[in-house]
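Of the protein chains in this complex, one is absent; all others appear in place.
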Amino acid sequence: MTGPVRIAKAGGCALPFTFAGRSMQGRAGDTIASALLANGISTVGRSFKYRRPRGILSAGEDEPNAIVDVTLNGVRVPNVRATTQALEAGMQVSPVLGRGAALLTKLLSPFLASGFYYKTFLWPNWHMFEPAIRRMAGLGRIDPASRMSAGPGGNLSVDLCVVGAGRSGLRAAIRGAQAGQSVLLVERQDVPGGSSLWRGGDGVAGLLSEARAVGVTVWTGSTAFGAYENGRLGVHRQGDSVTLGGSLWVVQAAEVVLATGAIERPMLFERNDLPGVMLADATLNYLRRHGVLCGARPIVATNNDSAYPVALALAEVGAKVTVVDSRPPSERSAAAAKRGIRVLTRARIARALGRGRVSGMVLADGQRIEGDLIAVSGGWTPTLHLYCQAGGKAIWDEGKSILVPAFPVPGISLAGRVAGKWEAPDDLPWAWSAAPEIPGDGVSRKVWIDLQNDVTLGDVELAARENFTSIEHLKRYTTLGMATDQGKTANLLGAAAMAQATGRATTDLGLTTYRPPYVPVPMAALAGLSRGPVQSPLRRLAAEAAHRAMGATLWDYGGLLRPAFYGADEGSIVEECLAARQGAVVFDASSLGKVAVMGPKAGELLDFLFAGRMSTLQPGRIRYGLTLNEAGIVTDDGVVLCLGPDHFLVSCSSSHVGGFVASAEEWRQTRFGRDAVLIHDRTAHWATMSLSGPKAKAIMAGLGIVGTLDDDAFPHMAFVMGQFMGREARVARVSFTGERGYEISVPAGLAVALWPSLIEAGAVPCGIEALGVLRAEKGFIYVGQDTDGETMPHDLGFDAPRLKRRMGFVGDRALQLPVAGDADRKQLVGLAREGGGVIPAGAHLIEDGPRRSIGFVTSSHQSPSLGRGIALALIEGGRARIGEQVTWFDLGKTGRATVTPACAYDPDGSRLHV
Amino acid sequence: MSDRSTFWPAPPDSITARIEAVGVTVTASCGDRGVFLLSGSSKTVAQLVKDYPGTLLQIAPDRAMLVTDAQVGLQDGWHPAGVAISDLSDAHIRIDIRGPAAAALLALGSASLAIDPNPRAAAVGFAGVTLLVEPLPDGARLYVERPWAPHLWHWLLAATQTAKDQP
Amino acid sequence: MTNPGPMICPFCGPRDAGEFRYGGDPKAARPAFGSSDAEWAGYLYVRENARGVAKEYWVHSQGCGQWLIAERDTVTHVIQRISEATA
Partner (left out) sequence: MTAARRKPRYSALALLREGLRGQSGWGPAWRSPEPKRRYDAVIIGGGGHGLSAAYHLAKDHGVTNVLVIEKAWLGGGNTGRNTTIIRSNYFNRESQDLYDASLKLYEGLSRELNYNIMFSQRGSIELAHSAADMEGLRRVVNAMQVSGIESSLLSRDEVLAMVPLLDPSPNTRWPVVGAAIQRRAGVARHDAVAWGYARAADGFGVDIVQSCAVSGFLIQGGRVKGVETPFGLIEADVFGMAVAGASPEMARLAGFKLPLLCMTLQAMVSEPLKPCLNHVVASTPNGAYVSQSDKGELVIGGGLEHVPSFARRGDLRKTAEVLASVVEMFPAFSTLKLMRQWGGTVDTSPDNSPILGPSPVPNLYLNCGWGTGGFKAIPIGGKMLAHLMATGKHHALSAPFGLERFATGRLIDEAHAGVAHD
């Protein structure tokens, strides 16, 4: 009993590797599987549930058993499919399922039929059994320290994409290129040729050079793993090593031709899971491509003609071949016999023999046949995966005994064996199709259908008995087809077995849904460039370099990278707050929106977008306002400047600029008319530095940007134009800190000049953290933090739109809905903690008997200027509770606080005019 | 909360920044041109373009961006002639991507440029942001708004560091 | 028969679908201020959400910014017609 051995002499250079700790040698051009076979390895792992030994079944992406963990250059890659992964020198290959618990499961196996876990583990509860079950389950082992990189990938648009560079694929690509189409040909293997590489049949080299000559782009080591909508294909291109993720290419193809061939089916007989049972086509692949003879005394078992060339090839290299053909004698069987091959016809396999590896088989009529390899061919299943993913439906054609497309899918056509066109290459007319043969009654049911998930014929029949008879129930109840090979060799056999068990035709049962990816795809390749700072990028300030130069700490504020504070640590926030109240501070407000609204209906559009009227705004003046959605909920707040007749500038808050522009454009284009009003987002053109504090006016005087600073000529909520470094500047008197304020806007190119000039003029740099405290002291809101998805204008004290039943703006009608008048609406108020401390933001206000939440703290800080904690909160009927005490709750702690008006600092606003 | 200024790389200097990669050269520039967003009837826009020669990038039926060669003082606002003007001279950083491999890099950034490298309208989605494309004989000039320029630059750095062993 | 391919913007031409954003149901007129609460709720929240060809607003947000009306099959995502939305 010899098992697999390398018979061909020379070949690629030697490649040392280890398997389960034992050092071995393969050679260049080997897959891990062919190298293992060359070293006489039969068992490559153990099955999921019964821990039975598993040997290599196939030579392609349909392999269920040869799943290994591979470590190379210190990187461990779990669940590598040995049959498609090229061998590399220095690989440490380890089988996935160790021997552990094999004896126990062998004893328990009669009790471990499919779905047993649904019927037990009820007492005491699942948590007691789960850890053990999880340890037994799972395949590969992840290494926390291992990392895999991937290429950037790309997008490609072509007229025609052909999948599969076998003969049919090459011909389709050439036809397309000759017809003037741009053609991409995608081939999974490392060289074009498809099955002709081992099935023989010349002409491939000629076709390949012709394809290249007419301009076909050929990608090898590339798998079209997914067909998505509108003719888009996901293609994974392998990296040069197992430790590299390769890259994701998205191919937009007007037409797709699938020349993806077919997958050989195993046969069903008792103990068909023994190592040494292989697909016939695979044994030919290993012989012709890797010089490996998988068995000295192979038994070729088949129900179709495709196995005869395999038998002849094995015989040619000296193997003692026996053919077991379940069909009556035929011209094919006679020809083989003439070549000295022992052929048994009308012969069915009953049982495989051997411990740990095949030693022969017993036929249905009791005959015993010795052999060290059973090469099976149970028929072929067209690889219709991408057609089905793209919206097609594969149905079993009882007549032809193959899967066929039920209806055409636009843009997708089939070529070659996937289309059931069986005329084989040139001289070997084969009939490959055959109906799957399911063992009848009175035969052991220990017949394996899904080798990786250990699903037997008995499991399928148990599912039928328990009425899990839909194909989807069969899959989910028995886990048939849910392993890493996704049932490529099992699904159809499962369907045929369930059909027989329930007296139906395989066609009626249908198949489970084909889902991407066709083969597992590295997550690193799918992530592509989206790593680190390139993932979910932040917007940046024009003056960022200047802030960095001053050692600012930068944080993410709603999608923007902004200075949090300028000192060494968060302690400097207090100093910045005090500087604002006592001297003057400057903060970078460049991200505030500057959206121009122009045209005859500009004022009318703004009246419609804002809860208060804007069209009455005079040139040079500024007005604060709220925008709502049609449900009356506050979506943003901001100021509007009137720059001139029919020319307004909306300064919305930094994180809502995109939202405001989108909403304004919706109403402009669907209600007001494109010509009547135009919207230009000028935000990026301007940099805005906001100076505020009692000394702000003195500093402005020193800068000379604007002519007059006289309060009558230049009052609060007005703006004037000025000059900075020879270019136009705009200075607006608005205040978000409650202090006198001058917002200076200059062209963005001058940002890095304006910021230092304000610092040199005596302004203290102020970060967003301090700004958060200053505006909270004033009770000024951050929409989205101090408001939630239910807050309406009157909850914030803007009662006019609702009470005056103002009409003609977004959300107007919603302010009259019953909910708008509920007494228990949450209203924005201030809170002063008993004893002066800080109530954590996120704390709730509670009422007892029974305890329930009546609101929550939205903003909370220690106020350096007031020397106590201040907070804003949304509380049910808040304004009516001003002056009352409430109880706050935070993570189990409670305390008291007094409800105050939202504004805790300079309520009458006298500071603005100091 | 830790300082994020190390994770988010400092923005490149938008004059001297340059990337040299296999088959592609990337350079940046900004500031030295008058750039105006024009909206209004095509007649009035055409008249303006005649008076202020430069490149006109058509963005939408109702807007186009005029890139003049000099700092020119077109007045912001709504003009009775029925055209709206916005001075966006400092709004964009111009990034030129040139060389034989430019087309593939542009296609990686925008599947739309893979479909049509010379789009009828200038605005496209590129590396997750919306920017303007001016096709060049050997590549393209991208006009990206300043807040997104650092991201685009770091995306270009990542995209051009193609390891040779990953296709 | 070719694939439906990328989305065709009436102004910008064929573009990757990722540049477009769904903009809601094309509403008839906005109910008058005096409409009933139920009418307003219908305008705000009730949608056709047809299975099959549906009339939808789309916005070419990473492009010309135009609001478009598309007739799109909500099962196959194939767009049969797309045109500029008008006031």
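A, B and C label the chains in the order they appear, each numbered from 1.
By our rule, a residue touches a chain if its C-beta (ideal position, glycine included) is under 8 Å from a C-beta of that chain, and two chains touch if they have at least 3 such contacts.
These figures come from a predicted structure and were not determined experimentally.
S.K.: Relative to the complete complex, which of the depicted chains are touched by the chain excluded from display?
M.R.: Taken over the complete structure, the missing chain's partners among displayed chains are A, B, C.
S.K.: Among A:Gly340, A:Gly442 or A:Pro818, choose the residue that contacts the chain missing from this document, as touch is defined above.
M.R.: Residue touching the absent chain, from the options given: A:Pro818.
S.K.: Which of A:Arg368, A:Lys421, A:Arg515 or A:Arg805 touches the chain that is not shown?
M.R.: Selected residue, touching the omitted chain: A:Arg515.
S.K.: With the missing chain put back, one of A:Cys13, A:Ala145 or A:Ala823 would touch it. Which one?
M.R.: A:Ala145
S.K.: Of the residues in chain A, which ones touch the absent chain?
M.R.: Touch with the absent chain occurs at residues 75-79, 110-111, 113, 116-123, 125-127, 130-131, 133-135, 137-150, 226, 228-229, 232, 234, 245, 248, 250, 389, 445, 458, 462, 465-470, 472-473, 476-477, 479, 482-484, 486, 513, 515-517, 520-524, 526-528, 530-533, 535-536, 555-557, 631-632, 784-785, 788-790, 814, 817-820, 822, 840-844, 846, 851-853, 856, 889-892.
S.K.: Which residue numbers on chain C touch the omitted chain?
M.R.: Contact residues on chain C toward the absent chain are 18, 21-22, 37-38, 40-42, 44-51, 54, 56, 74-77.
S.K.: Considering the whole complex rather than only what is displayed, give the residues of chain B touching the chain that is not shown.
M.R.: 1-2, 6-7
The rule is simple: only the chains that are shown with their structure count from here on.
S.K.: Could you quickly compare B-C and A-C and let me know which has more C-beta contacts?
M.R.: Higher contact count goes to A-C.
S.K.: CA centre of chain B versus CA centre of chain C: separation in Å?
M.R.: Here the centre of chain C sits 29 Å away from the centre of chain B.
S.K.: State, to the nearest whole Å, the distance from the C-alpha centre of chain A to the C-alpha centre of chain C.
M.R.: Their C-alpha centroids are separated by 26 Å.
S.K.: Please set out, as single numbers or ranges, the residues of chain C touching at least two other chains.
M.R.: Within chain C, residues 6, 16, 61, 65-66 contact more than one other chain.
S.K.: Got the chain B residues that touch at least 2 other chains?
M.R.: Only 61, 110-111, 114-116 qualify.
S.K.: What residues of chain B sit close enough to touch chain C in their complex?
M.R.: Interface residues on the chain B side: 59-61, 110-112, 114-116, 119-121, 123-125, 130.
S.K.: Name, in rising order, each residue of chain A that touches chain C in their complex.
M.R.: For this pair, the touching residues of chain A are 155, 229-231, 252-256, 391, 408, 410-412, 630-631, 662, 665-666, 669-674, 807-808, 812-814, 817-818.
S.K.: Within their complex, state which residues of chain C touch chain A.
M.R.: Its residues touching chain A are 1-7, 16-17, 23, 26, 30-31, 33, 35, 37, 40, 43-44, 57, 59, 61, 65-67, 76-78, 85-87.
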